[in-house]
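Every protein chain except one is present and positioned as in the full complex.
The block that comes next holds chain A.
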């Protein structure tokens, strides 16, 4: 390794000078690669990405939609053992989040039991009055749960946030693998790496499994996109291709009678399941924003009367709100009677006076985030900020305390990455994609994002982040 590891951070490849077992198969590969070959391969990878057109920013992160997210060829590796524990933790969390959604749109037991404050749930912007009392097929509100994880030690993982609406980035998980296999086939012969290509089949199976009761026969599922100007449009087309499903826009669908129909050259075709990649507010102008041109008028009525399934269910966002996040471990205990396997990052709510006081006194060492923010915008990383930036943030918090939460600055693990001067550790996170339908499924892998700037802890693509292939070694 060209650079000594920083002892403050867990290095996923090295432990006290020795190579950790999962990375053993990469040691020679890394050392045997001359700089010229590496540069050549890097160019090749970039060309491949450009050719397939994968140039979008991870949804909600903003930035130039045609910009290529840097791909780092050095894989991130988990052993079978490490993954087994992660998988249990992720599935547990996905089950608890769905149980919570069923509950707060139903009887609200968790609120009645006093385990979570009623106002936090019922006055939440993401709580949809329109779906109260609706029980979606199989009791699933969030069919695709993206859970953002960071690692701080050999056995210590923290959940940064949950994404219950329409988490994106899964096309990167699949394309990164595809490109690595094309460029380094011998790596995949030498190492036994669990495949991720089953994701598309699993997603289709999940979508079909939540078809409404009124659907008899093979369900028709479609992907609803806001259109080509959306930053994740590539992913929408990619998933439609992989699953062999129609990619539709609002204008391709219409409501008649009890159902939603798709316009086709052979006449109207009934649609049973809609994997929507548009926000709640734009789904149906007759229920939400009256000015929305992206949605389907009447769609929500068909959904609410059981004629179609919308994935994820409108209103699912109340489970992934940053203020609700604090209570996810409580959900695991309340609904599943289990102890949470994955940890939450300790979080201070600025809305609470005593916690706000602590936050304001410790700003230089904390990370402060907007409750509804995403993409690393509107965020303060105390240890990396100037006094001026900290003071500016202080007044923002004082002005609208309920808009902010704070967390300790986590020592994100590092993974070797290719940089100008060779190979150096860079901070990484992980977004696995858990599928919830009749079954709960998790493809062994995920999207690893890497902060390519030296020392940076922000992995978002809008802030100089890149992506890596994520390996889970087979038993």
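The definition used in the following text is that a residue touches a chain if its C-beta (ideal position, glycine included) is under 8 Å from a C-beta of that chain, and two chains touch if they have at least 3 such contacts; residues count from 1.
We adopt the following convention: contacts and distances are computed from a predicted model.
Among the names given as "histidine kinase", "Transglutaminase family protein", "Carbon-monoxide dehydrogenase small subunit" or "ABC transporter permease", UniProt records the absent chain under the name "Transglutaminase family protein". Considering the whole complex, the residue from A:170, A:203 or A:287 that touches the absent chain is A:287.
Screening A:7, A:34 or A:257 for touch with the missing chain picks out A:257.
Contact with the undisplayed chain is limited, among A:297, A:329, A:401 or A:464, to A:297. For the options A:34, A:133, A:353 or A:388, the residue in contact with the chain missing from this view is A:133.
By the touch criterion stated above, the residues of chain A touching the omitted chain are 105-106, 108, 111, 118-119, 122-123, 125, 127, 129-134, 254-259, 285-287, 290, 297-298, 300-302, 304-307.
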